[in-house]
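Could you have a look at this structure, given as structure tokens, before my questions?
Note that one protein chain is taken out, while the other chains of the complex remain in position.
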Amino acid sequence: MKVKVSRKAHFNAAHRLYRQDWDDKKNNAVFGKCNNPNYHGHNYELVVSVTGDIDPETGFVIDMKILKDLIRSEIEDALDHKNLNVEVPEFRTLNPTAENIVIVIYNKLRPHIDAGKELEVILYETPRNFVTYNG
Amino acid sequence: MKVKVSRKAHFNAAHRLYRQDWDDKKNNAVFGKCNNPNYHGHNYELVVSVTGDIDPETGFVIDMKILKDLIRSEIEDALDHKNLNVEVPEFRTLNPTAENIVIVIYNKLRPHIDAGKELEVILYETPRNFVTYNG
Amino acid sequence: MKVKVSRKAHFNAAHRLYRQDWDDKKNNAVFGKCNNPNYHGHNYELVVSVTGDIDPETGFVIDMKILKDLIRSEIEDALDHKNLNVEVPEFRTLNPTAENIVIVIYNKLRPHIDAGKELEVILYETPRNFVTYNG
Amino acid sequence: MKVKVSRKAHFNAAHRLYRQDWDDKKNNAVFGKCNNPNYHGHNYELVVSVTGDIDPETGFVIDMKILKDLIRSEIEDALDHKNLNVEVPEFRTLNPTAENIVIVIYNKLRPHIDAGKELEVILYETPRNFVTYNG
Amino acid sequence: MKVKVSRKAHFNAAHRLYRQDWDDKKNNAVFGKCNNPNYHGHNYELVVSVTGDIDPETGFVIDMKILKDLIRSEIEDALDHKNLNVEVPEFRTLNPTAENIVIVIYNKLRPHIDAGKELEVILYETPRNFVTYNG
Partner (left out) sequence: MKVKVSRKAHFNAAHRLYRQDWDDKKNNAVFGKCNNPNYHGHNYELVVSVTGDIDPETGFVIDMKILKDLIRSEIEDALDHKNLNVEVPEFRTLNPTAENIVIVIYNKLRPHIDAGKELEVILYETPRNFVTYNG
């Protein structure tokens, strides 16, 4: 009787899509205005889901307060109001596309979730664009 | 060619998280302000999904009107404007966490859906917290 | 050059609509299932708006962090996870309809907002029902 | 390391649910007011998801601009501001239920997505009714 | 102490924008694809607001159940699943733009609301386009 428990969160950040090993022309061709060297930004919305058996004592798969605090300490403190390219070590050499960000977030959370439980992360870059990763 | 058909519904209810076999101190430590003995409440939002083959005659997996009426008779009539702990038999001895509520809802609907079709229930306790169960 | 600054917040609570000076029959006739003596509940969503001149120094009408903290200390701490009828003094003798709740919230916030600024409060009782009050 | 990339889009259209080989009485019994011979309509909301490996060069599973343009050329140009029964060849003899529409949309997009990538389409007929198809 | 009470509702309908006294060329120039002679359609979302004093007996400006039933009988029964141009008398000679529809809705509701109370109607034609009218 596995149940999936989901918690929404959000952070906002600046970023720029580009590869240091490409010249401007190629970066512009591939990443368009997302390659603006002065950066642009987003309100990233996050849905973190943990799937597992219900603890018969508490009736919880995971205490939502614990999940909320974990998202705050591991993700919001690391990414909120930050410039992803400049200030977040994971993106020093990794292009901060939504796909790469969602994997970074997953990898930051995974060690803190019981090995027997599944983890899924959905990341909205805009209200119309989002990505999903589950390991 | 299986298609998943989903219908949103909602109900609002009062509840309290606690175990009768725990003392106040332990209930407070685990359930915090959700253990308020005077109850608090939520607008529960529900997404009920049925997955199966399309009936070639009608073009429906399940008639949305039938699904809507089923949710009303089995779930809304049982839970809407109710105190879950006091008035809903399933929660007399079961802690009405979101996880336990979504399983109760699933079990109430399951007998009314064709055995060959899959059922999934998503329950939003708040706009930021939700749970998913598919049997 | 007056600008209106708005902040969303939320709390959840149990309540019951009824008048102590009416008998059950009349309470049921007027308030229907909202008169359930065991209470029901809602996720109340709140939009608090302050209208005034922009401070030329900061570019703020009101610092959104100050407004957020004010809503937390005056409204969320007083109403969140509470039984409005039983635990909130303002509703001891006042029926907690959405209309009456929005006026109570306005009156709690008004002394903390500069007299020269206008205040408006919108309260969603459900996603489909809401009320607005501006003094 | 497969990531699912999702893009929202929308179109609006008129339609009518009925079978030409049924008489009015049977069409009304099964399809109710959706059988109005003068048509009714919807704002259809669409979520198109592509799942696959991240291209290590770009950090994209699929360039969101390419996906957006594909949805426009294959789906919006074909269905937006159209009468589905009268003007869209696929529905000349196929009842335009949400289930059948989502399969038509999937089949229009599938040839344009790399064979090694998975495709899923969600179609909202109203904010409360939606269907999902993944082939 | 006037409070504004708002209720959301919805209906879906087909329509076409055009003037019978204009030729096709002019209708196409002004109304573009909204002039499709085979019609297109929308999920219209509605917010009906009534502003007035709170009845000290009930705590209501207007009973939300009464407002909900009024919207159903006067608006949904008249417009839902209809072709506005063909089946709704008000649009026989009046172009069913969002502006004209919102005035028709206002005029249908106005006689049923106490003269001392203000009425406002917001009509969403799509999630991105809406109109507001208050008499």
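Letters A, B, C, D and E mark the chains as written, and numbering starts fresh at 1 in each.
Assume a residue touches a chain if its C-beta (ideal position, glycine included) is under 8 Å from a C-beta of that chain, and two chains touch if they have at least 3 such contacts.
Keep in mind that this is a model prediction, so the values were computed, not measured.
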In the full complex, displayed partners of the excluded chain: A, C, E
On subunit C, residues whose C-beta touches the chain left out of the figure: 1-9, 49, 54, 57-61, 63-65
In subunit E, positions touching the absent partner: 17, 19, 30, 32, 94-100, 102-103, 127-133
Missing-partner contacts on subunit A, residue numbers: 10, 12-15, 33-34, 36, 38-43, 45, 80-83, 86-87, 126-127
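Rule of thumb we're sticking to: only the chains that are shown with their structure count from here on.
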Greatest separation from subunit B - chain, by CA centre: E
Contact-pair overlap exceeding half with D-E, pair selected from C-E, B-D or B-C: B-C
For subunit C paired with subunit D, centre-to-centre distance based on mean C-alpha positions, whole Å: 41
Per-residue multi-chain contacts in subunit E, two or more chains: none
